[in-house]
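With one protein chain held back, the other chains of the complex are shown just where they sit.
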Amino acid sequence: MEKGLLPKPLSHLLNLSRKYSLWVYQWGLACCAIEMGAAFGSPRYDVMRLGVIPFPASARQADLVVVSGTVTDKMAPPIRRLWEQMPDPKYVISMGSCANCGGPYWDSYSVTKGVDQIIPVDVYVPGCPPRPEALLEGIVLLQERIQHEDMAERWKGDPIVVGA
Amino acid sequence: MAVTTDWQKSAYIAAQAADARVNVELETEGMTLNLGPQHPATHGTLRIVVRLDGEQVVWAEPICGYMHRGYEKLCEVRTYPQVTTLINRIDWLGHFANEVPFILAAEQLMGIEAPPRAQWIRTIFFEMARIANVSLFLGDMGIQLGAITPVFYAFRDREYVLNLMEAATGGRFHPNFDRIGGLKEDLPRGWVDECHGVMTRVISFCQEMEDLLMGNEIFQTRTRGIGVIPAAVGLEYGLSGANIRASGVDWDLRRDQDSPLAWKHCDWKVWTHPDGDSYARYWVRLQETREAARIIVQLLDGLPSGPIQAKVPRIIKVPPGEAWCHTENPLGEMGFYLVSKGGRGPFRVKIRSASFNNISIVPWLLRGVYVPDVITILASLYFILGDIDR
Partner (left out) sequence: MTRLSSAPEEPVGGPTGEVAAPAGGAQPERDRLRQQMLDVLRRRLGDAVVGSEIAGGDMWVRVERRAWRRLAEVCRDELHMDYFCFLSGIDWMVNPAMSGEKVWEPEGGGVVMEGDEGDAPAPTGIQTGVGGGDSRFQVFARLYSVTGKIGLTLKVDVDESDPRLDSWVSVYRGADWHERETWEMYGFDFEGHPRLRHIYLPGEFEGHPLRKDFPLLSREVKPWPGLVDVEPMPGEEAGAEDATAGAGAAG
């Protein structure tokens, strides 16, 4: 693994299996948590058909975390701690305007202006709150990225913005 | 106590006895348990620190503020139309219901009143917000107690209500539809018929919940006599809404105040339950969801025609003064104390949200209960984090 590269067919297979077995940890914070709940827990949107399993027992089993909702300054340290507990390779979806940039609370004294100030974000899903379909699209885009991912390039990628 | 029943008495005595026993008999090592800030059993990000003696809670303290967004300050630096965008998100499940008391307070200061059709549509949306909010509780309470199915049913039937909201307002979740002096738009064509169908569905959903959960023996043993709130204590802590009606207090602001909204034109009932325990709170909310559907059906039938917006200036300036306006929101009494200096934005907005008071009883209520009951009690009190922290 000196060069950090696997043979192409092998990495293809690895990525394929990684992309369809994403265990997603729900870090539901505010309004978006309900839409995330609708996407993950409701029969209409049914995230499991995408090969995403939304019920890990703890962050230590999760590959993906969806930060959905307003991140406050008081909440920021626990979020960082949670992210540090996740095993690599780990992915972060920032859901909703608040987690992206502060959203309607852009001038508040207690809100962190974007979760990307604390942890690196792979996919931004805009909206206030985004529809469940938007979150599903974010997950699909993330899966596409995982499919073509070269682990050596893992950290060089730019984040995805849904709809942009 | 005048409204105490046998259920209340026995549970209260048991809790007190347990409380005393914890301190005297058992000599187990104390343990501090931290629930949250992100815990599957808490909606959102409430953190509760409980000190345990064996299985019993000796002392409990909720630590809130993980969702504090500074609403009262932000309202001061925004104009009136901008404030409604913001306050949608206080109780994010009761979206439209948050806007109404603020708009009513501003209208009261300006001395204008929305035309009847607007008031009726407001009431319809208000009750739809109640259904969207409480139906999630009805499912969620099940999942907290280990019954997985109800929450799927709740999410399924809630979608129909949200679709209606979206059809009329464009916003599935945060409609931002209420304006000073009326509404943003009129209802789209065909909406009323569709709404009739959805309300039939909501009523059958309530029936389903009743069949699934309320008759269930496990559900009953886990909720009956758990977390009993005597009426006088509840009032002193400022509990409101279904939480206090489940303790036998017959108080509903929809009926008990002279409001411009259209509840006075319908035939509906305020439900109370004398027990004051978790079961009673669930029961009262279930009945309220039914009543909400009934109210909507009646309002749809009698919807007056006419304009939906009164004459208001293009740039809203509210005359100086102070107004207090409160309504019966899905979670309880929500009120806005609005102070205006005559500018485009409010000078001071005190937001009295229901969950803040509802949850302040938790240190008192959790003393002496067992750990599994902590979950039951928190679920049955039903709070929204945004409504606590604002």
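Every chain is named by a letter (A and B) in the order it is written, and numbering of its residues begins at 1.
Operating definition for what follows: a residue touches a chain if its C-beta (ideal position, glycine included) is under 8 Å from a C-beta of that chain, and two chains touch if they have at least 3 such contacts.
Fair warning: this is a prediction, and the values are worked out from it, not measured in the lab.
Annotation: of B:G54, B:G70 or B:P116, B:G70 touches the absent chain (contact as defined above). When the whole complex is considered, the residue among B:R51, B:R156, B:K184 or B:R201 that touches the unshown chain is B:K184. Take chain B: the residues that touch the chain left off the picture are 1-3, 64-65, 68, 70, 72-73, 76-79, 82, 108, 179, 182, 184-186, 231-233, 235-238, 240, 244, 248-252, 254-259, 263-264, 266-275, 283, 287, 307-315, 320-324, 326, 333, 335, 337, 339, 341, 343-348, 350, 352, 356-357, 360-361, 364, 389.
By the touch definition given at the top, chain A reaches the unshown chain through residues 73-74, 106-110, 113.
What we mean here is this: only the chains that are shown with their structure count from here on.
Taking the mean of the C-alpha atoms as each chain's centre, chain A and chain B sit 30 Å apart.
Every residue of chain B that touches chain A in the complex is listed here, in rising order: 37-38, 44-45, 65-70, 73-74, 77, 85-86, 89, 92-93, 136, 151-152, 155-156, 158-159, 172-174, 385-386. Chain A meets chain B in the complex at residues 27-31, 33-35, 37-38, 41-44, 69-70, 72, 74-75, 78, 82, 104-105, 107-111, 128-129, 131.
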